[in-house]
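To start, the structure under review is shown below, and the notes come after it.
One protein chain is absent from this view; the other protein chains keep their places.
Here the chain labels run A, B, C, D and E in written order, and each chain numbers its own residues starting at 1.
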Amino acid sequence: MPNPLTHFQNGRPQMVDVSEKTPSLRVARAEGYVKLTPEALEALESNPKGDPLAVAQLAGIMGAKQTANLIPLCHPLLLSHVDVTLERVNSSIRIEATVKTREATGVEMEALTAVTVAALSVYDMLKASSKALEISGVRLLHKSGGKSGAYDVESVLPG
Amino acid sequence: MPNPLTHFQNGRPQMVDVSEKTPSLRVARAEGYVKLTPEALEALESNPKGDPLAVAQLAGIMGAKQTANLIPLCHPLLLSHVDVTLERVNSSIRIEATVKTREATGVEMEALTAVTVAALSVYDMLKASSKALEISGVRLLHKSGGKSGAYDVESVLPG
Amino acid sequence: MPNPLTHFQNGRPQMVDVSEKTPSLRVARAEGYVKLTPEALEALESNPKGDPLAVAQLAGIMGAKQTANLIPLCHPLLLSHVDVTLERVNSSIRIEATVKTREATGVEMEALTAVTVAALSVYDMLKASSKALEISGVRLLHKSGGKSGAYDVESVLPG
Amino acid sequence: MPNPLTHFQNGRPQMVDVSEKTPSLRVARAEGYVKLTPEALEALESNPKGDPLAVAQLAGIMGAKQTANLIPLCHPLLLSHVDVTLERVNSSIRIEATVKTREATGVEMEALTAVTVAALSVYDMLKASSKALEISGVRLLHKSGGKSGAYDVESVLPG
Amino acid sequence: MPNPLTHFQNGRPQMVDVSEKTPSLRVARAEGYVKLTPEALEALESNPKGDPLAVAQLAGIMGAKQTANLIPLCHPLLLSHVDVTLERVNSSIRIEATVKTREATGVEMEALTAVTVAALSVYDMLKASSKALEISGVRLLHKSGGKSGAYDVESVLPG
Partner (left out) sequence: MPNPLTHFQNGRPQMVDVSEKTPSLRVARAEGYVKLTPEALEALESNPKGDPLAVAQLAGIMGAKQTANLIPLCHPLLLSHVDVTLERVNSSIRIEATVKTREATGVEMEALTAVTVAALSVYDMLKASSKALEISGVRLLHKSGGKSGAYDVESVLPG
């Protein structure tokens, strides 16, 4: 049985050795939601100019680049593509991030970090209207490339 | 009516002017959850030595210090205390972060950032066992200090 | 005569000792220009949605927070306000940044860094249309607070 | 006609997908100037030991490495060479930076960032003598490698 | 005779040009020691739960990733493996770090940085018990890969 906690070797955390893994195109896509309150929805709609979601979108892209500085055992990676989208779905903001690399390890963490940093920025932009916003449903939707094969699940709006 | 989107002035985002706000003790507490799968639970329990949650706990503390670098309009702040706890609750990991400052603006974003970075690290530590983990229920629990008054809600395990 | 190179003591660079300086409100305002080519102007105008200047504006705000990491002898500072504006003036983009602090040293470098990082981002956004853009006229416009007194000059479009 | 604003896709900014671009040697060279005042020139000349330009030179090299953290849509890149020179030309400091990579995208932004961070450091070192220094003439001089072909212009001292 | 100070070209520091060097597996291993006092040893032993060395171990791994941001002329590198161990040897903590890359330049500095950041963290964790701890014996133990050949020395507990 393969070690299910690959980050641990002899009981201590390490940055996994990927020296022998083959570089190839790897893609990951993740989603997440910020549940808004009526006050936050109103604030978002009444904003005459400027766009809080545009700020969060950029924060997500820049956040993806900080992944290896934030997640202790993540490998530093060159990202060949980062795309983050935000859209309103019912009374939530849905965030989706796609990240690609041509390195020897996957970019799930980069996609999830992009989503959560964008979500935190949405909270920051709207917190003066309401503090009861909630970040939820942060999940990996797709992963391809590398030896472990593809992973795909459907997007689900959290209950 | 006060501007509900204080980060926007004349339609453009800015770092809000807090020059005239009075420094005082400000506290924020936030929570969040990582829903585990049976495979992830088993991996967590069978880990003979070392502790994935200890890695995530430290990641959360260090993440709190990166808040102003991640969230575009956040003020840089000196944090006088950061505490992050992780515990298993049913089949989830519950994360709670408490942050304090004596500056002129609050630390909600720092507490929420600590929670989400810790949650991302939990995902990273356990992703070899299962990719279907989900980060959810990231919310502010408590805020005190400053002119806007206290905010308190109960912890709720997400459905 | 006071030492005109305060960053040097006995011939070696140092971070100047401001331990005995009194914290007070300090403000700095700086400007800069990116001279566009006809191709870049056309690209900027024909962009149906989205706004390259909004990206640069945010880059300038976030850049101000990185000043002490970029400029070797700058003191780390808590910024209480950062505002960056970009507007088209003739065939240039004019950038203006205002920064405030309540610390013991001034924020000229933070205002100038915000302007130049925003200018570099304008270049980055438009470089696919033309590489012959030029950053120029980056200057301090205003400084107040602290013992050295106020400094004010007029904005000038570079020749 | 190719999209002149490659950073925008469907109206939103993104980090351009370079997954299919071929890694190859890419070089960029940029220049910029800091116009000094008589007071700043005198301070620079009378500095008996130590060298403000040496500090700025190092700041430029280190700044080049921060490009992807500063410019929102820049790809993180491994730089295989960074060289920054500063010399006095009339009453200006001329800064030139050369950057190389073997990655899938160019290094214009890294060369321009090196120049501007060095220029900001020159300002910082000399600002106690005079605040009326001006950064100008920041331009790309040379670019080679990649599919878009070479770009070369002459160095010009700004008017 | 080859230039013994490769970082200097014409008397000025530069990031050495490695554009023509061939990427290959490169490994470096370094060690270092923190000499404890009796008070620090007692504090370390009496700590009922939690483990100061686990904090330092993680700090070392994360520190390795910051090498190019700390050491002015270091090339940014993708690290394919980082492992840090801490163990008590007599009245010292011995730290060993192994770093691998598949890039065009070696990782000695990354291994040495991992060791020293871990050592600083040990100091930080134990400084409330005693300030007279000493970091010493920080040395390269092993280097392989690249054209300059292998380097190997024995581990030595400092006197």
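Note that in this section a contact is a pair of C-beta atoms (placed from the backbone, for glycine too) under 8 Å apart; a residue touches a chain by one contact, two chains touch by 3 or more.
For clarity, every value in this text was computed on a predicted model and none was experimentally measured.
Enquirer: Thinking of the complex as a whole, which visible chains are touched by the chain that is not shown?
Expert: By the stated touch criterion, the chain not on view contacts B, C, D, E.
Enquirer: Need a quick check: the contact residues on chain B for the chain that isn't drawn.
Expert: Residues of chain B in touch with the missing chain: 25, 54, 57-58, 61-62, 64-66, 77-85, 100-102.
Enquirer: Can you list where chain C touches the absent chain?
Expert: 9, 12-19, 21, 68-69, 72-73, 75-78, 103-104
Enquirer: In the whole complex, what residues of chain E lie against the chain that is missing from view?
Expert: Looking at chain E, the ones touching the missing chain are residues 2-8, 10-13, 32, 39, 42-44, 46-50, 52, 55, 58-59, 62-63, 66, 69-74, 108-109, 112-113, 116-117, 119-121, 123-129, 131-140, 143, 151, 153, 158-159.
The working rule: only the chains that are shown with their structure count from here on.
Enquirer: From the C-alpha centres, identify the chain that is farthest from chain C.
Expert: Between chain C and every other chain, the largest centroid distance is to E.
Enquirer: Select, from A-D and A-C, the pair of chains that is joined by more C-beta pairs in contact.
Expert: A-D
Enquirer: With chain centres taken as the means of their Cα atoms, state the distance from chain C to chain E in Å.
Expert: 37
Enquirer: Mind checking the centre-to-centre distance between chain B and chain C? Centres are C-alpha means, answer in whole Å.
Expert: Centre separation, chain B to chain C: 31 Å.
Enquirer: Tell me, which residues of chain A touch at least two other chains?
Expert: Residues 12-13, 54-55, 58, 62, 66, 69, 72-73, 77-78.
Enquirer: Throw together a list of every chain pair that touches.
Expert: Once each pair is checked, the touching ones are A-B, A-C, A-D, A-E, B-C, B-E, C-D, D-E.
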